[in-house]
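If you scroll down you'll find the structure; I have some questions about it.
Of the protein chains in this complex, one is absent; all others appear in place.
Here is chain A:
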Amino acid sequence: MSSSRITDEQINDLLTKLQAVLPEAHLRSTDRVSAAKVLQDTCNYIRSLHREVDDLSERLSELLANNDINSAQAAIIRSLLR
């Protein structure tokens, strides 16, 4: 099997798809994207998501300490079934 060269078009396509999962994707044009900008925005977004997981873990930890687990489970299941 010969090695296939990755084209700029393929890279740009992947970058566009990546940009589409970032927040406020609908505000951006779908023209040729700047790789550096997309990568930077992506890094910032992942960092903010990691921070959210940290914060939510702390809040969940406090809630578990203060709440009876059965009523917590019931509340969670009710909300998921909505």
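We take it that a contact is a pair of C-beta atoms (placed from the backbone, for glycine too) under 8 Å apart; a residue touches a chain by one contact, two chains touch by 3 or more; residues count from 1.
To be clear about the criterion, contacts and distances are computed from a predicted model.
> According to its UniProt record, what is the protein name of the omitted chain, chosen from "IBH1-like N-terminal domain-containing protein", "V-type proton ATPase subunit", "Large ribosomal subunit protein mL40" or "CDP-diacylglycerol--inositol 3-phosphatidyltransferase"?
Going by UniProt, the chain not displayed is called "IBH1-like N-terminal domain-containing protein".
> Footprint of the hidden chain on chain A, which residues?
6, 10-11, 14-15, 17-18, 20-22, 35-36, 39-40, 42-43, 45-47, 49-50, 52-54, 56-65, 67, 69, 71-73, 75-80
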